[in-house]
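Have a look at this one.
A single protein chain has been removed from this complex, and every other one stays in its place.
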Amino acid sequence: MSAELGQIFLILALVLAALLSVLPLVGAQRGNEALMKLAPSLAIGQFVFLAGAFAALAIAFLQHDFTITYVAMHSNLLLPWYYRVTAVWGSHEGSLLLWMLLLGGWTLAVAAFSRSVPRAFTARVLAVMGMISAGFLLFILFTSNPFERILPGPIDGRDLNPLLQDVGMIFHPPLLYMGYVGFAVAFAFAIAGLIGGKVERDWVRWSRPWTLAAWAFLTFGIALGSWWAYYELGWGGWWFWDPVENASFIPWLIGTALIHSQAVTEKRGAFPAWTVLLSIAAFSMSLLGTFLVRSGVLTSVHAFANDPERGLFILAFMGVVTGGALVLYALRAPRIMTGEGFDWVSRESALLLNNVFFTVSAAMVLLGTLYPLIIDFMGWGQISVGPPYFGAMFILLMTPVVLLLPLGPFTRWKRDEFTRILKPLVATAVVSVIAALLVCAWLGTWSLRAVSGWVGGIWLVAGAVTYAVRTSRASRSGLARHQWGMVLAHAGAGVFLIGAAMVEAHTFERDVRIAPGETIEAAGYRFTLHEVALVKGPNWRADEARFSIYRGEREVARMNPQKRFYHRGGQTMTQVALKPGVFRDLYIAMGEELGDSGAWSVRLHVKPFVRWIWGGAVLIGLGGLLAASDRRYRQRQRATQPGGARAEATA
Amino acid sequence: MIGIQGSGFGFRSRLRAILALLGVVWLAAGALASAIEPYPFESEVQRKRFQALAEELRCTVCQNQSLADSDAPLASDLRDEVFRMLSDGRSDMEIRSFMVERYGNYVLYRPPVVGHTLLLWGGPLVLLLVGLVAAVFVIRKRRKAL
Partner (left out) sequence: MIRMLIPLAVFLALVGLLIAGLQTAENRKLVQSPLIGKPLPGFSLPGLHDPDTMTGRDDLIGEPFILNVWGSWCWACRAEHPFIERLGREAPIELIGFNWKDERSDALRWLEQFGDAWDRHLVDYEGKVAIDLGVYGAPETFLVDHEGVIRHKHIGPVDANVFQDLMRRAMALNSEAGS
């Protein structure tokens, strides 16, 4: 029953999305208040039906309704209830439904929190979001319907992929999609700005908190995915430059450029066309990511589940959305005003430089990800582009960013002087280098990567702190929230850098053979294996190794890695044991039993500062959220701004 | 589709599909159990070289995994081969070309700099240059509006 209801809800949501994409737009063009006023109601209705459809699928999972193909494929009687709920977004169809629900949620939020924005503008924004919704709902209904039935249904379902039976997986997709979908808001604002011919500084100010929030969620989503890969995959890596990861990283890089260019456009009116373009690009890259991940175009060897039909649909949709936006851009951009001037040394120039580096980085990742396609297209054979390429290029492109970043916030708008900017930072730079060298001496790590990581990381953190101290001293009211957000995010980048550099430079990793009763010394720790026991879980059984880890005479941890066997799907899986720490993680993964000797192959890792990677990313994301919550974005803007009238006249 | 020894390939492909579709940090077929093999290295240097090579060589049967990460039987054979060649005193270059002769440039995660990869290696640098030059032009123009 719930399947049919869910289906009906989806269709109703589509109807409302279609109305939302047309009526308010017509209203805004004709100045018809009644039509414009429909937009919030339609947004609410759309969200209610989407939530209903989502709930219908969740209920089907909870009630073991195996007559629904999607449920039968991704759940079974043994699966605990919480994983049955998260199984809703455990595969293609359901994850699209989650995506839609979040898009509906963002639409609703825009409708609810845009009281300070003129009604015609909100109407246009919501209409654009309605178009995006309608496209995705068509996609779901025609190619990826999660409510399809198989009759008669099987008695028991298959299984949710064991890798997804995990806490990280519960939150990773929703956060990631919050980011992807959130860029739709920035996109919609830009398009509404283009359609309406509004003065750019206004719509950019309205758009900023949304963009910051979306970017913050994307940051959290990527960080969570990385953390999940780290403990779930059993290799101890945290970033693999895989196409699927790149698909989320490209929008993040563009989004980073976007939040910085928005600052310039809002404050000074400079680069308005560029900000529009980046708004379009950020969402387009989210769509491209969806395409890359779901079409199978980049799965290279022994891949499957290619669904060219789905791929073509997303591509066509992207063609309409991005293509349409870029045509509109080409038509309207020449009329966009160029804002105020600035000098060589100025905040504007600094942020322009930031944008050059971040967009080129995004282009680099895109190029590397698609290069195997290009090579194939040209008939030049087959190549692989992997971590060695991306890592080298990314470090190359980001080094100048790290070196210059602390200067940015100290730079004045319009015109400044180098000596004035550098003055407060000279001491910071000297202290950073000395501190970094002292830390390296203390840790005994003298590799180039570690030293440069510490110097760069401390420089970023110290630069942010210097800025916070100086600014709060200079003004009576202290730092505004958006400034705190910036400080936090920039310091977070430093923390991340230290973590990444230390892990890459000084991870201790050994594959060893160990039998119960034996002890192995590694990186100052002693790992003693007591026994390997058989344990049982709700839907699996496992060989569990019982380790004690000593440092000197002190036992620092007991760790029990497992090798699990899932009954239903028949998969075996390594469940690593982790002892997290601020300065190092201990990490044990079980391999195979070696013959009948009772000995096992085991991988031991000691990973210095690995937590700092995600800690830094979380700081960056929190900075974004903090900035997004700044009061000045919620203030009603002066409606009678002289610029406003001028812009209406030119439009 | 092609069978991979000793494992239900059908399952692996579905698994990969699920992950790919999810749009998450993906994880390949063989990743359920990672490749953990203790080799008797002669020295720390040799161990590091082995690790570096295994990480830069792509496993051909896997989705997108290096030899170091894959537990596919062929990957294990190839790791053995890498270890054997290292023990025989062969250079990294020789080991890489051994793989390329048999499986093509596809196995190199670090594509060689040759004619058809010029765009790959040079592209970002050219773009950076274009971006910087464009920035200079923009700033020069904006200065006039001061």
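A and B are the chain letters, set down in written order, and residue numbers restart from 1 in every chain.
The rule we apply is simple: a residue touches a chain if its C-beta (ideal position, glycine included) is under 8 Å from a C-beta of that chain, and two chains touch if they have at least 3 such contacts.
Computed from a prediction, not measured in an experiment: that's the story for all the values here.
Among A:P334, A:G444 or A:G595, only A:P334 touches the chain that is left out of the view. Among A:P80, A:G381, A:G478 or A:P538, the one in contact with the hidden chain is A:G381.
The chain not shown here is touched by just one of A:V297, A:V465 or A:V556, and that residue is A:V297.
The set of subunit B residues touching the chain not shown comprises 1-6, 9-10, 60-61, 73-74, 77-78, 81, 100-104, 106. Although one chain is hidden here, its contacts on subunit A can still be listed: residues 273, 277, 280-281, 284, 288, 291, 295-303, 306, 308, 311-312, 315, 318-319, 322-323, 326-327, 329-331, 333-334, 370, 372-374, 376-377, 381-382.
Convention: only the chains that are shown with their structure count from here on.
For subunit B in complex with subunit A, the touching residues are 1-2, 4, 8-9, 11, 13-27, 29, 31-39, 51, 55-56, 58, 60-64, 66, 68-69, 104-111, 116-117, 119-121, 123-124, 127-128, 131-132, 134-135, 138-139, 142-146. For subunit A in complex with subunit B, the touching residues are 74, 89-92, 95, 161-164, 169, 172-173, 176-177, 225-226, 228-229, 232-235, 237, 240, 242-245, 247-248, 270-271, 289-290, 293-294, 296, 299-305, 338, 340-344, 348-349, 352-353, 356-357, 359-361, 363-364, 367-368, 371, 374-375, 378, 380-389, 393, 397, 414-415, 509-513, 563, 569-574, 589-592, 601-603.
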